[in-house]
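Here is subunit A:
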Amino acid sequence: MANVMETLPALLEKNSKIYGNKPAFREKAFGIWQTWSWKQVHEEVDRLSLGFLELGIKEGDHVSIIGRNRPQLYWSILAAQNVGAIPTPMYQDAVAQEMVFPLSHCSAKFAVVEDQEQVDKLIEISDQIPDLKGIAYLDARGLRNYDHKNLHSLKELAALNSKEEVLRTELIKRQKNQNLDTKCVLLYTSGTTGRSKGVVLCNKNVLESGKAGIEFDNINQDFSLICYLPMAWVGDFAFTMGLGLQSGMCLCCPESAETLHEDLREIGPSYFFGPPRFFEALLTSVNLKIDDAGSVKKFLYRYFMGVAKKNGEKILEKKSVGLINRVMYLLGDIFIYGPLKNRMGLSKTKVGYTAGEAIGPEIFRFYRSLGINLKQLYGQTEACVFVTCQPDGEVYSETVGVPVPGVELKVSDSGEVFYRSPGAFLEYFKDIANTNKTKDKTGWVATGDAGFIEEETGHLRIIDRAKDVGKMKQGSLFAPKYVENKLKFYPNILEAVLFGAGKEYCVALINIDLTAVGNWAEKNNISYASYQELAGNSEVYNMISDHIREVNESLAADKSLSGCQIKRFLVLHKELDPDDGEITRTRKVRRNLVSEKYSDLILALYKGAKEVFTETEVTYEDGRKGKISATVKIQDIQETVYQNEVA
Partner candidate 1 sequence: MSKASISIGGVTGKVPVMEIKNIVLRFGGVVAIQDISFDIYEGEIRAIIGPNGAGKSSMLNVINGFYHPQEGEVWFRGRKRAAMKPYQIAHQGIARTFQNIALFKGMSALDNIMTGRFTHMKKGVFSQMIWKGSAEREEYENREIVERVIDFLEIQHIRKTPVGALPYGLQKRVELGRALAAEPQLLLLDEPMAGMNVEEKEDMSRYILDVNSEFGTTVALIEHDMGVVMDISDRVVVMDYGKKIGDGSPDEVRNDQAVIDAYLGVSDN
Partner candidate 2 sequence: MSADFLYTIEVILNGLMAGVLYALVALGFVLIFKASGIFNYAQGVMALFAALTLVGLQEGRVPFAHLINATFGTHVHNFDWTLPAVAAIALTVVVMVLFAICVEKLILKHLVNQEPIILFMATIGLAYFMEGFGDLMWGSDVKKLNVGIPQGGSLWFEDLTIGWAAEGEKFYGMYIDILDVWAAVIALVLVLVLTIFSQYTKSGRALRAVADDHQAALSVGISLRMIWVLVWSISGFVALVAGMMWGAKSGVQFSLSLIALKALPVLMLGGFTSIPGAIVGGLIIGAGEKLFEFFIGPLIGGATENWFAYVLALLFLVFRPQGLFGEKIIERV
């Protein structure tokens, strides 16, 4: 047996001894929260490990894990590690063809999948992934009549078998071979820029960064976490395996994506991570519902949200607040904040994090003023998430906090942020060139993000992707993401893509938010049949141009960025879609692909045309392709001149 603390499976065994019958995993299934204790999970993983051995999985083999967050799939990760294989979680909503690259790149020998849908996908691409020797599935539904030569049910794998003693000896032997430096997971980045890369993390990375996260926020066994983000995403892995296993907290899997909010409400997680868009969408739905509420509720909401805005954050940060204000806030908590948190399922959230993109300051403050301890962190797949976090009491909407314990930070002359940490990855799988480019001999890792450390707070502040920050033709700074984020803080704007590097002025492609704008249209008696029709509506255009004008004004206030003002824009006739590759599955815009695909539109924006006809290829949910065509209108925006007094 390896050192108790050196591998994740060893950690699991330790937990089963310390925590025994305390809950380790919950999953909403069959109407109730099915619960497994640490002891049970340990047994399940143990059995599954033996099953994996029997299948002939070798040390160093890659085992692909495909499915939504299910306890058994997490167990499969642990079991794979236990037998010395490297688990490789993958995005379950990828279409079959998208799976070919990661599966063949790591020559996965075996796949553990959720259901028939995933099995079908793998069978579909089976010719392209000859290394795959077998599939284990979780839900047997519909698979009864499949050829079971290479298809196994997880349940059967975990069942007792006759060769147990032989397998047990082998398992112990393999466990002994593992230590802190053993590869423990291969994660494919979503590939914001180009092809995705396989990030290899070792036990040490996961354990150390997890430990740092735990120490930073004093997480303990009584915490709970709801696992709803893709298993292939590093955050999910770090929170469940790194934080979860080390703190012994309870990991809860929702019943389905549709029931997430209900399940969230039921569990009331004490540790919660959500990408900014989660909080944006939640706030949008709050506003929509309040709009439909009666006048008393509306009044109370407006009034007490005003109170919260004034004092909420101060109270959360335990700063001094006058007695009357405290009483008013208490009243607000009874009437509004408490019920609101109750409806959102965040009443019990002690630590909430958001990261991945900039979050709108208004949105961020909204949650904090309610008394939810929402903070920002800055992380990377390569760092096993944790680079910087905001400590309690030092939370600002523009920064991403201070380095977590064990992380060193520096900013290069070019403005790029570098870090060195025990969580820093081993290598990019089969890609030494890139590994060397990103991580130098002394362990410093380039983040690829431009930023600086604020002098007054000591917090890191990120501006944009280092390579995306460019120059306009006249030499002023071009920071597209910064502007795009400003635009996206408007609920009506779902996505924005800014162009302007090397040009005289900036132009933007806009995606409207169908829910928010649709609701607005309904209230204003604007009828529409589709996204496309709504997007082309001239009143929608006017509304968007108002938003852009406001953004321009705020940009004009900042001398270095005033060149980024948008002069012309158009509302795209289709939504940017991960199925078309325009955005990643984590919803980051693939800038190059978009600029190529819509080059005709961008050209028209710069040519000064009033409208442009275009034809675009789309991929439907089932993988078929089609074309949609439209005539897209273009609108001009008045530029705001740089004003000194607006500072």
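FYI, a residue touches a chain if its C-beta (ideal position, glycine included) is under 8 Å from a C-beta of that chain, and two chains touch if they have at least 3 such contacts; residues count from 1.
How were these picked? Simply put, all candidates are chains of the complex that A comes from, given by their letters.
Just so you know, these numbers come straight off a predicted model, no measurement behind them.
For subunit A in this complex, the touching partner among the options 1 or 2 is candidate 1. Across the complex, candidate 1 is touched by residues 29-31, 122-123, 126, 132, 135, 141-142, 144-147, 150-151, 255-256, 258-259 of subunit A.
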